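Every protein chain but one is kept in place in this view of the complex.
Which chain is which? They are A, B and C, in the order written, and residues in each are numbered from 1.
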Amino acid sequence: MAKVEKAKTEAAPTPLPAKGKKINVHYLTRVEGHGNIVAEIDAGGKVSVCRWEVPEAPRFFEAMLIGRNYQDVHHITSRICGICSIGHQLSSLQATEDAFGVQISEQTLLLRKLAIHAENLQSHFLHVGYLALPDFMGAASVLPLAASHKEEVLAVVACHRTANRMSDMICGRTIHPQRMVPGGFAKLPTDDDLKNLKAMLEAIVPKAKAILDVVVDVAGNIPKFHRQTEYVALVSDAEYPLYWGEIGSSKTQRRPNQLYKDVTREYCLPQSTAKWTKGVDDSYMVGALSRFNLNHDKLSHLGKEAARKLGLKAPCHNPFMITAAQLVECFHSVEDSLRIIDILLARGIRNETPAPIKTFACKGVGAVEVPRGILFHAYEYDENGRIANADCVIPTNQNHANIQRDLDALLPTLATLSEADIELKLSMLVRAYDPCISCSTHHIDLTGDSNKLVKFIRK
Amino acid sequence: MKIKEFSAYLPRPATLKVKKELSELVTLFEFENDSGRPLMHKPGQFIMLSVYGVGEAPFSVSSAPIRESNNFELAVRKIGAVTGIMHDLKVGDKVGIRGPYGSFFPIQKFVGQDTLFIAGGLGYIPLRSLLHYQLKHRDEFGRIILLVGTRNPKERIFIDQLAELASGKDVEVLETVDVPDETWKGHCGVITTLIPKVRIDPDKTNVAMVGPPIMYKFCLGECLKIGIPSNRIYVSLERKMKCGLGKCGHCQINHLNACIEGPVFQYNQIESVEEAI
Amino acid sequence: MKPKIAFFDFAGCEGDQLQVANLEEKLLDILSHVEVVSFREVMTGHSDDYDIAFVEGSITRPEDEARIKDIRSKAKYLVALGACATIGGVNCIKNFMSPDVYKERVYGTSGRWYSTYAARPLKKVVKVDAELHGCPIDRSEFARVVKELLLGRQPWIPDYPVCVECKKAGNICRYDLGRICLGTITRAGCGACCVTEGAHCWGCRGVAPKANLDAAREAMNKNGFDHKTVRDLLRFFLGDTYAPL
Partner (left out) sequence: MTAYTVYLEQLHAMLAAWSKEHQVYVPTAVEGGYFDFKPWREGVEIAFDYDLAYNTLKRYFLPPKEDLVVFDLAAKTAEMVFDAPKQLLFGVHPYDIRGINQLDQIMETGAPDQYYLHRRDATVVFGLTPMRVAETAFWSSMGAGEVDRGFDLFWTKTGPSTFLVEVGSMRGEKMLLAAGELTPASAGAREAARKAHLKIMEMGRSNALNFDWKQVPRLLDKCWNSPLWQKKAELCLACGSCNLVCPTCYCFDIREEADELLQKGVRFREWDGCMLTSFALVAGEHNFRAKALERYRHRYMRKGKYIYDRYGELGCIGCGRCVRACTTNIANPREVFNTLWEASQHED
């Protein structure tokens, strides 16, 4: 394997210019959606501005759902985000089924678990391989790496493609899939599909290990920054929970999903139109690292091994390590998928039709661990099975405040670096969270009257 | 069933030799068959020309049927995908061709007789093949009368050639444009208005007529009016074509295939075919 | 010289750009013929010098208009990418509510801070040279269209309804199963993927240019689907196109 060049992140301190430093990352790249970082350090080295902004257009999904039939709801919410569309569908279906008291079959449950694995793999490989790795390797994108590290990039491509094919095979499509419906599946994979899938997943294990080696190689470039925060994720005594569980926190006891509002306490800032979420005391983190911190002992064998190689130990308070946790989860997802496929193959795919649904006025909540963290959908239906009220709490949404807090903590430590290096470090931090802004802005953001941007902190 | 490892869809290579602009949108292309063999077309027939990666389209062969030459001419108007790319071809570029396909003007029936050519717009392109044949064998044919109609002076094609013909003795040329501009000194009005202007002997005149769909209705009426029987009138009908082999169905005119029974029809064969004219 | 291409997005889910990334190896091959100068989702760096702009998402705010017009003025060729950009897509569901209501629903009293107006497709604001339909776009169609542009031809986009491809796929028609479907009026090009995967056609590729809407509606009614069901389906993606329906 080609030796990876050390990225030039630990650049020599530059003397402070008299006029101070200004960072303005207008549209952070290699993230999903539009986000800006604005920071200013005055001539004295003191941080005067530090802001994570989201200028993405709001889309009003919760309002759009009003009056829609329960069969269409997950197809609409799927469109909140192209990257997490499977996760949105799963959370949405869970909420609808919870509302109408639908019991899904074991086969449906297993297939849905495969679906969430597929999505995690899809998203994590994309983020680790295409979006984050270039940072650790000092490249502007995966494109130049394709020339310098062809083999590794092809490994990433192969893993990502397999994850996509897995989504196709289980859900029917990688983005906005069509097979999953309330109560079950409109079309089922065949035993042959599963056999193929099994072979494909087995084939990417060595490729994923190659990616792991690269990341281990450049692990020294992962900034050493620690800030303790609250970690929130689904927890379960039975497994490393992704499809369902209870809401767990590093600071308080677990809660049933119905009480999601107690955890994701939303509030408004006087000078901001954006909603914030607040855990026990203040901001909290969701996503791969949170899940790892809370559930690491339930990881599969390969997952644990990967964590060991990466030096990832719970509790880890370095947000830059989210990427590492994602890679760990990839191994877990592949291994757990293989386990599920074996169960399904042993039973043989049964030609089940979706569980019948009787509509009545009711409420339900769904909570699924999607790539970026815990995703809640909560619906209220009228007696005709049409939405009367909807609420979706999106992971990136829950992370925004934590990102801001991390930036606040990180920036002062960078005051002596060059503007370019500060910019890179701040960008890397935000990218580590893998923010999914399209998702989050169905809700937060936008247009204060003065500068058309929401200010996330009190100045 | 005769199974053969043979594809009627396989084009043969040809090379662009000469490219000449005829009007803003129409260009004359001279191609050479790479096979070293002549095209062996008859006047009125068409070929399918491929630009690989873009597509295939039918074009009438515009040059006279000459057995001794491997070259042939097409005149093409830029209007879509294939024709658009063709205009970017450079001399020396290769294309694929299939054919010639379709029916043709039966030269033998024109021998010893007068011919009235009625060319509307691009209709001159296929007629030119027959016209050039007649000019080459001038003594075998009677009078040659050529009526040419174009929408406006800018769209006229083969201007020099027409001028040359008009100044010579072999052909009686009458030209008109539908909408004149300040440069235009000649006849104005649709091509139909030219027909009564020529004095012909209906008993020994054949008509060869090609033009846009709307032209036929009126011109055919005029021809019948001056006494030419429908079995002496030949028209060429163009339809959408994909295969040129009578299979793809696009060129159907009622029960007829424009690519097999056509494009050249004796008018009496199609007088009662509703979709023809 | 290699044509320069750039990607931009407005209100949308970025699924279409993800579809492009999902071309995997094929993308790497295509990239050997073009120079990507802006693709925020996968690369750092940006240039204002581009030939072909691929634009995803709907225009939902007055301030978006300036940005899309700027993109238009710089691009020689502008391709709308995906339902939000070509027909307004799901974003148009909100167009049937009063802005006061949907702002209040989502943001409570803070709603008044948000500038937003009825979502609209790009072509309502700027000239669009080609449209790649679908929610999300079909990745092989994207690849084909890029290749056609590179070869110098106007892209071929089917103008017939989805039923054509549904028949080719050999599906059982939803109507034969007592279900509803918009394939009868929706522009093909997706291979009838939703029907093939067990759902029905939602209309994400927009109405086929010569679609017979009256006949389709009558057929839906005759098959027992009431006004509200039909309307809801037409408002899933086609809200902008057939708003009064």
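The definition used in the following text is that a residue touches a chain if its C-beta (ideal position, glycine included) is under 8 Å from a C-beta of that chain, and two chains touch if they have at least 3 such contacts.
Since this is a predicted model, take the numbers as computed values, not measurements.
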| item | value |
| --- | --- |
| Which displayed chains the unshown chain touches | B, C |
| Touch with the omitted chain, as defined above, among C:M97, C:V125, C:L150 or C:V230 | C:L150 |
| Residue, one of B:G55, B:P106, B:G142 or B:P202, that touches the chain absent here | B:G55 |
| Touch with the omitted chain, as defined above, among B:A8, B:M40, B:I159 or B:V179 | B:A8 |
| Listed residues C:A11, C:I30 or C:C135, member touching the removed chain | C:I30 |
| Residues of chain B in contact with the chain not shown | 1-11, 13, 50, 52-56, 79-80, 83, 93-96, 212-213, 238-240, 242-243, 245-250, 252-255, 260, 274-275 |
| Touch residues of chain C, complete complex, unshown partner | 26, 29-30, 32-33, 143-144, 147, 150-151, 156, 159-161, 163-164, 167-170, 172-173, 175-177, 183-185, 209-212, 215-216, 218-219, 222-223 |
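One rule holds for everything that comes next: only the chains that are shown with their structure count from here on.
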| item | value |
| --- | --- |
| Distance between the centres, which are taken as Cα means, of chain B and chain A, whole angstrom | 65 |
| Whole-Å gap between the CA centroids of chain A and chain C | 25 |
| Residues of chain C touching at least two other chains | none |
| Multi-chain contact residues (two or more partners), chain A | none |
| Contact set on chain C toward chain A in their complex | 9-19, 21-22, 24-25, 28, 31, 36, 39-46, 57, 60-61, 63-64, 89-91, 93-94, 97, 101-103, 105-108, 110, 113-116, 135-136, 193-194, 196-199, 202, 229, 232, 236 |
| Residue ranges of chain A in contact with chain C within the complex | 27, 29-34, 56-64, 66, 68-69, 72, 75-76, 79-83, 85, 126, 130-131, 134, 140-143, 146, 157, 160-161, 164, 172-179, 181, 185-187, 268, 273, 275, 438, 442-443, 446-449, 452 |
| Complex contact set, residues of chain C against chain B | 147, 151-154, 156 |
